[in-house]
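The other protein chains are all here in position, but one chain of the complex has been omitted.
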Amino acid sequence: MTARSYLRKGGFYLLVGVIVLQAVFPFYYAILTSLESGQAIFDVNYLPHVIDLSNYRAAFANGVFGHQILNSVFVATLVVVLSMLLAVTASYALARVPFKGRALLLLTVLSVSMFPQIAVLSGLFEVIRMMGLFNSLWSLIFSYMIFTLPFTVWVLTTFMRKLPSEIEEAAIMDGAPPLVIIRRIFLPLLWPAMVTTGLLAFIHAWNEFLFALTFLSTDGQRTVPVAIALISGRSEFEIPWGNIMAASVIVTLPLVVLVLVFQRKIVSGLTAGAVKG
Amino acid sequence: MATVDLRNISKNFGTVEVLKDVSLSIEKGEFVAFVGPSGCGKSTLLRLIAGLEEITSGDLMIEGERVNDVLPAKRGVSMVFQSYALYPHMSVYENMAFGLEQAKLSKDETARRIAEAAQMLQIEGLLERKPKALSGGQRQRVAIGRAITRQPRLFLFDEPLSNLDAALRGETRVEIARLHDRLAETTMIYVTHDQVEAMTLADRIVVLNKGRVEQIGEPLELYERPASRFVAGFIGSPKMNFLTGDAARQHGAATLGVRPEDLTLSAEQGLWSGKIALTEALGSDTFIHVDTPLSDKSIVARVSPRERFRHGMPVYLTPAPERLHRFDEAGAPVRG
Partner (left out) sequence: MAPQSGLARQRTRSAWAFLAPMLFVLAAVALYPLLRTIWFGFTDASLTSFSSARFVGFRNYLEWLDYGDGNGEWLGLLVDGRWWSAVWNTVRFTLVSVTLETVFGMIIALVLNQKFAGRAVVRAAVLIPWAIPTVVSAKMWGWMLHDQFGIINDILMRIGLLSAPVAWTASPDTAMAAVMMVDIWKTTPFMALLILAGLQMIPDDIYEAARLDGVGPVRTFRRITLPLVLPAVLVAVVFRALDALRVFDIVYVLTPNSPETRTMSVFARENLFDYDKFAYGSAASTLLFLIIAMITIGFIYATRMDLSGNRE
């Protein structure tokens, strides 16, 4: 190899190193900080020299944080399940039954995902108060549909379109009505797509902040993003960074693991949704 | 009463007329083939009978009942698809049982029918397998089995052999012929672009061209007495030779047709002279392509494999006079 290509390769790997470092370091540092407490936090260091789990113990000490994690799990799971239920049948109609106005309808559904959340906030606030759902987790399960429904409908429609029509015709010849076709023939074939979509919707719901901030008013009801944003110390100047980092790590680690495990599916789901068919 | 009666069936896709005023009757137990080139409308016609497409105008009668608006499953019709269309996540047994489940048949009756069909098609050992573990020929038989279990009065085949390789095609063709014998009461409609399949399997053939019926008749009838130039050129392999211009006019037609097997080739004498352009030795026959001034295309003649002809040799072709086909400008046969 010539000197020039050594330089090239070296430069390339340097770039790779920079990319990986910038991606991974912040989270690493958060973990580092979470494992320190008291005065140790305020000494700047880049490598771990203590492993102190007191921040983690404190996070779960009064049970509120644990409860908030459960809140998030509850909301995200239910939102995904309900969205899927509504979206599967809707996307069958949009993908496989030609009817007038179909393209326009799909475009309209998709455009809802373009709504700025703030634009529906005041209207939703009124609706939720009217339904008596203020400070209830159901307010979130309801309002999160505004982004999970268009997304799941769009992605599932894209995948449904690709299913072979001869199999559907065979089922029609066999006498299966549309609901049976969806349940017995298409659903088993769509399973991987549904896992991907569900995962992406789950992550989105888990991360949501604005609605959770606005519609929930007591700590016991809050979800994790709001809880972390509101962690405060006894005074203006005593921000408990150790606690904040510990809470952040607790909440993020499962997500990071999920994303790493399912990365292939997630990537294909994201690109299927965004690269317009 | 005919099993299937098509009365003035037309089909449009938007402004495109795909089928124009098609009428025909099919009797119980008949095996009828729809043949024609790509785009002639044969598959569309089949799908209309199946109920997968809407009929634009005309009436479709099955055993005397008008079924234009009847759901496919309620027409007593089963279909075998070109790509088999087996449900990939279900076993062979479940594939064959699915239609019966939808018809709310009892488990026992379902099992009985599947066992019977499996035995007929020799797929008993495959019942627990999934389609991806089957060979092409096996998948084809499962597809047929799935159609049989529903005990339809009408069996539809949509180019079932197209996806098989040549050797398998021959074997499966024989199996389908045997099936027709076993299920003598079941009417079968078979769509194909391969006229050899049609000729060997069908009781009657319907030749379609550009959405119209060109001719309906028994295979040999189509072969001996084609009703149009199109049918003459479509049926028979290798294709019939056509001559226009003076040679045709001399025989009182706009187009003259003669089959390769009705030509005699001689080095010494004959009616038309030409030079050998190509020889194809198939073993059982040899086909000689002769370039003549009578036509832009070479004339193909069949000769015995034992005779030896060389490229470039000047030769003479003589048609058997009673085997000449004459067509006028419109393509209609000239009699007399």
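Labels for the chains are A and B, by order of writing; each one numbers its residues from 1.
Keep in mind that, in the parts below, a contact is a pair of C-beta atoms (placed from the backbone, for glycine too) under 8 Å apart; a residue touches a chain by one contact, two chains touch by 3 or more.
Because the structure is a prediction, the values reported are computed rather than measured.
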item	value
Interface residues of subunit A (partner: the chain not displayed)	12-13, 15-16, 19-20, 22-24, 26-27, 29-30, 33, 41-42, 44, 46, 86-87, 89-90, 92-94, 97, 99, 105, 107, 109, 111-112, 114-127, 129, 142-143, 145-146, 149-150, 153, 172, 177-179, 203, 206-207, 209-210, 213-214, 224-226, 228-229, 241, 244-245, 248, 251-252, 255-256, 258-260, 263, 266-267, 270-271, 274-276
Residues of subunit B (touch criterion as defined above) contacting the omitted chain	51-57, 68-72, 74
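The criterion applied here is as follows: only the chains that are shown with their structure count from here on.
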item	value
Residues of subunit A touching subunit B in the complex	164, 166-167, 169-176, 180, 184-185, 188-189
Residue ranges of subunit B in contact with subunit A within the complex	50, 52, 71-74, 77-79, 81-83, 85-89, 98-99, 102-103, 146, 150
